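In what follows, a single structure is set out as structure tokens and then discussed.
Every protein chain of the complex appears in place save one, which is left out.
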Amino acid sequence: MTTPASQPIAAFSQRHEQALARIGDVLIPGNGSLPSYSESGAAALAPRALAGARPVDQVMMLRLISVVGALPRPLIALLLLCIRGGMRLPGIAGAPARLLDLALKGVVMNTYYCGLDRTAPDGDSAVFHALDFRLQMQVDDEDTK
Amino acid sequence: MTATHYLDQARTAAEGLRESSLKERLAELALLRQRIDQRREDIAEQVMAETGKCRTDALVSEIMGSLDYLHWLNKAAPAVLADEKVSTPIALMGKASRIWHEALGTVLIITPWNYPLHIALTAIAPAFAAGNAVILKPSEHTPLKGLLESLVADLPLLSSALQIAYGDGDTARALIDARPDKICFTGSAATGKAILAQAAPLLIPVDLELGGKDAMLVFDDVDLHRTSAGALWGAFTNAGQSCTSVEALYVQRPLYRDMVATLAQQLDALIVNEGDAGDADIGAMTTDFQCDIVEAQLEDARKKGAQIHGGGRIAGTRLLRPALVTEVTPDMLLMQQETFGPVLPVLAFDNEAEAIRQVNNSGFGLSASVWSKDLDRAARVARALRVGAVSINNVMLTEGNPALPFGGVGASGSGRVKGAEGLRGMTRSKAVLIDKQHGKLEANWYPYTREKYRLFGQLISGLSGKGLAALLRFARAGLQLESHAQKPRRNP
Partner (left out) sequence: MKLSRYDYIIVGSGAGGGVLAFHLARAGKRVLMLEAGQRWQPRDYPDNELDASARLMWSGGVEPSQDASLMLMRGRTLGGGTVINQCLLDRFDDIALDDWAARSGLDSFSETAMGRHYDAVEADLSLQSIPESDWNGNARIYADGFDRLGYRRAPLRRGQSRCDVAGGNDCMRCLGGCPRASKQSTAATFLPRAEELGLEIITGCHIHGVVHGSAGVTVYGQVGREQVQFFAARCVLAAGTLGSSRILMNSGLGDALPALGKGFFCHPQFVTFARYAEPVDAHRGSFQALKSDDPRFRAAGFKLENVFMGPVAAAYLLPGGARAHQRLMRDYRHLACIEVAVRDVTPGRLSLSRGGQLRIHKSLGAPERKRAREGLKIIRDIYRVTGATEVAQAPTGIGLHLMGGCAQGLHRDSSVVNPEFAVHGMPRLHVVDGSLFPSAPGINPSLTIMALAHRAAEALLGGAQAPAGISRSVPADAAEVSA
């Protein structure tokens, strides 16, 4: 709706990207065929993923990424563990953990598993290769009349 | 009913009112005030239906403004209308002087369609308080039929003192010919002139509250947000159909661009609708012809090169989107005539003197506002403006205080309503001098003699001289005159 340039997320910087990659690597360290989060370069997609979020949420995300991404890796892992535990708390007590999960896991999974990485040897998505995932859709001109 | 009937009845009622006390009349006005308050939502509905006003305009300017005025009147009237003692000069020693503020008799009030309740009430109430019978001729566009009648019903004095003659210009002309003691007219300059011309040979005094082309002067040291918001309200309240609407905004050049941008942004957020629940900013225009005037002025301005932001009439309604006009030149109709609609021309000025000249050149002179952090400058400019009212760092606010007089200069009319002046305007001052019964003749009475003439000469030099010696001369001459006056002309 409003141009992305006018939105808080336009302030997503190299530093934010690095911080997000650090968080992502804890959630997706990579295994065999699956690249790690940072290898996939997914963090760079964050502004595109968050472009539709409400401005207040964008501001929160930028702060959250900076703060969490600045922690040492074991602390990030511990935090994510606490979040997973906290999510089970019912009602409002579990809300902070679930919101953090939505924010952190949400943006990491979204940017990584969307298949927009171009890190496979053939220039395709290495993630989709690893999943052996592809959707087929025949679109001809007549179809979209 | 013919005009003569109205006047006959009014004269009878005026006679009857002479038996009433101010206190009794004010008590009825207090009850009227209570009723208006209790019925304010109904009244707002009726006003909205006839005028197209948005609800907040109806409530605040029509009802709250009227209640405010009635409140002030109740408090202020006893002092303003009280018999006055004035000092008596030493030459008239031993006598007492008084002024009595007496009713005029019958007052004809002719009101316009823009504030049908407020303007009517702020004329009726002081006229009645002062002891006059009133004939109201409301605008045929907004008669508010039955409203005032129902509000004054079973207030014995007020209901007999107030008559409402519905009709158009013909009705007004007939009523004037029937010779009321005073005419209070609020409306356009053209009609004002016609009324004055009709009243002149009949020697009926006329108060005229006519239109304006009111200016707002903004210096470059103001708070942009507040000042812009003030300008928009001043220009668009009552859809711009106020005689004191801001019709020309002069902004000091360094601030001009920013102010225009802020105004445009704030203007876009204004909601236009009628019959709302208090959530529309600008209501409908009251009449089709006024819509046409506004649209014609905008079209003329556009043709002559003006930039117009906003504007436009919603098809099938009398709703006009407010318009901001820049690149304004003096040859445009909207700089020459009253617009009386939601249109705000914005002009730039370079210095104080130029701004004052521009404002004073408009021919009109109703009110103005001056905006600056520098209050000395603001006051200096305010004094230099040829207008009846100035708000400093605010807009249309003199009208917010019922204690202040309201009225114009030049083409904006003459006479004052509201305030002590307005109340006194519903009276004639009767001068009274009281002497006692005794046998002495006054020195200035006959016979005139050479001796008296000489003594008067000494008396005058004593009066105009200074110091104790002069006073003594005056006293001696006075005493001699007095004794001389008792003697008849000497017969040979």
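Labels for the chains are A and B, by order of writing; each one numbers its residues from 1.
One rule holds in what follows: a contact is a pair of C-beta atoms (placed from the backbone, for glycine too) under 8 Å apart; a residue touches a chain by one contact, two chains touch by 3 or more.
From a predicted model like this one, the values you see are computed outputs, not experimental measurements.
> For a quick check of understanding: of A:15, A:63, A:88 or A:118, which residue touches the chain that isn't displayed?
Only one of A:15, A:63, A:88 or A:118 touches the chain omitted from view, namely A:88.
> Taking the full complex into account, find the residue in B:11, B:173, B:321 or B:424 that is in contact with the omitted chain.
In the full complex, the listed residue that touches the missing chain is B:321.
> Name every residue on subunit B in touch with the hidden partner chain.
48-49, 265, 268-269, 271-277, 279-280, 295, 298, 311-317, 319, 321
> Considering the whole complex, not just the chains shown, which residues of subunit A touch the missing one?
1-3, 6, 26-34, 45, 48-54, 56-57, 81, 84, 87-88, 90-92, 94-95, 98-99, 101-102, 105-106, 109-116, 127-128, 130-133, 135-139, 143-145
Following the convention adopted for this analysis, only the chains that are shown with their structure count from here on.
> From the C-alpha centre of subunit A to that of subunit B, how far is it in Å?
Using C-alpha averages as centres, the distance is 69 Å.
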